[in-house]
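A protein chain is absent from this complex, but the other protein chains hold their places.
Residue numbering begins at 1 within each chain, and the chains themselves are lettered A and B in the order written.
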Amino acid sequence: MHKKAAADQGEVVVLCCERALKKGELGQEERLESGNLTVRSAIIPCSSKVEVSYLLRILEDGADGVEVIACPDGKCKFLVGNVRAERRVEYAKHLLERVGMGAGRLGITRAEGLSRKDVVAIAEKRAEQSSAFGPNPMKEERNR
Amino acid sequence: MSNKSGSRLDRVISSGQFAVTVEVGPPRGPDVDAFMQKVRPLAGIADGFNVTDNQTAVVRMSSIAGAKLLLDAGLEPVMQMTCRDRNRIAMQSDLIGASALGIRNCLAISGDHQRAGAGGKLKGHPGCKNVFDVDSIQLVTIIRGMRDNAVQQGGDPISPATPFLIGAAWTPFGPPEEFRVTRLAKKIAAGADFIQTQAVYDVPRFAEAVGKARARGLTEKTAILAGVIVPRSAGMLSYMDANVPGISVPPELIARMKASADPKAEGLKVAVELIAAIRKIPGIRGVHVQAIEAEGLLPDVLKAAGLLPRPEA
Partner (left out) sequence: MIIGEWKPIEETVKNLATHKKVLLVGCATCVAECAVGGEKEAETLAPLLRMALKKEGHSVEIATKTLERQCEWEFVEEIADSVKGVDAILSIACGIGVQALADRYQDKFVYPGVNTTSLAIREKPGLWTARCGACGDCMLGETFGLCPVARCAKSLMNGPCGGTRRTGKCEIDENIDCVWNLIVKKAEERGRLGDLETVRAPRNWGNSGHGGPKRMVREDLQS
């Protein structure tokens, strides 16, 4: 999860609920390349496991964008985990906005039956949204 | 309710005559000339002239200073004192000072919270500390103690006693509606000699509330002066109905003002009609007429209402 990418490469972290994926599509933690973009994915048992602090820590570590993938409405194994996840993403976006980091670095996608390719496409979209704010200034801090 | 204060208002009320008080707003600066220019044409139109106390938490010349200026010009002032800005020490000190200056009528009210701040047009002081050391009913008891027993709230004496005709406010509408008459009873028990009510537009509803007060014997013990605010437009009435708690405006009245070609003239008519209807309510001993930021209208309204000239007293 913490393999460092070159400073000029874009980086998006995807936190994906296991039920949103087709079975066996992705390993527990993976690194996917797509052109200049590095996508680091991690599978979580439910999108509600994501805390606001995790999202901010990931950005603090230098990722340019973070996407949470959650189940569609009504499909959450834990009933409203996906709803909670959405609220937390909203709150985290609000905090990013307040400090000028750019709310667009963060997002949530509701989906099911995703393939590896789908995940990469979602990450690319997030990278595009994040690019409006430039590369994450926190990348510089990695070597301290 | 004998003449405790030596004030004209006291004499008019005690002699059983229908009393008239009006309200003047002091200026937002020490402009004595402007204030006197506004006030001099009002000489003789009322038995008492209320000078507001930082109304809507907007800083203005103090009520006491305004009251003294009125006194010097031959108009009888009714000073107002809210509980928002002064603790009991300042209140009693100001009451002694006011008494020394010849002021003989005081209206004790809670006061608008500083967050009210003039409806957003002015900056006001929404961030100030408020006081509310005592409430308006407790303030009534304080003024009474200083008058009847020459004593301060804490027990120390004052010398001599401060003669005041004590007033309090009454808002008969608004939840908990049944309790509003009890609150009036408490103000009277505390020592309120006269009451000025929130502005009345719905006369039957007001009459019903006064009826309840009368049934409890309250209209004998105090002089209730019904509040009348001269309407200037349908917009003003709608605004007050929606935003001023305790003011209830019948939709027909708003429609009437809207339909009129000359709302200002219509407003004067409305005020005169309200006064006439209010006079018929048993237990009502006077009116308290206000023309906000338009005190110049007051002589015409009172004349048309048949309340001028004021009686000898």
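Here is the rule we use: contacts are C-beta pairs under 8 Å (C-beta built on N, C-alpha and C of every residue); 3 or more make two chains touch, one makes a residue touch a chain.
This structure is a prediction, so every number in the text was calculated from the model and none was measured.
Peer 1: Give the residue, chosen from A:Ala42, A:Leu95 or A:Ala111, that touches the chain omitted from the document.
Peer 2: A:Leu95
Peer 1: Which residue from B:Asp31, B:Asp135 or B:Glu208 sits in contact with the chain not drawn here?
Peer 2: B:Asp135
Peer 1: Going by the contact rule already stated, which one of B:Cys83, B:Ile166 or B:Val301 would touch the omitted chain in the full complex?
Peer 2: For the chain that is not drawn, the touching residue is B:Cys83.
Peer 1: Mind listing the chain B residues that contact the chain we can't see here?
Peer 2: 83-84, 88, 110-113, 115-116, 130, 132-138, 141-142, 153, 169-171, 174-176, 178-179, 182-183, 185-186, 189-190, 198, 245-246
Peer 1: Tell me, which residues in chain A touch the chain that this view leaves out?
Peer 2: 51-53, 56-57, 59-60, 95-96, 98-101, 137-138, 140-141, 144
Note that in this section only the chains that are shown with their structure count from here on.
Peer 1: Can you check how far apart chain A and chain B are, centre to centre, with Cα atoms defining each centre and the answer in Å?
Peer 2: Centre separation, chain A to chain B: 64 Å.
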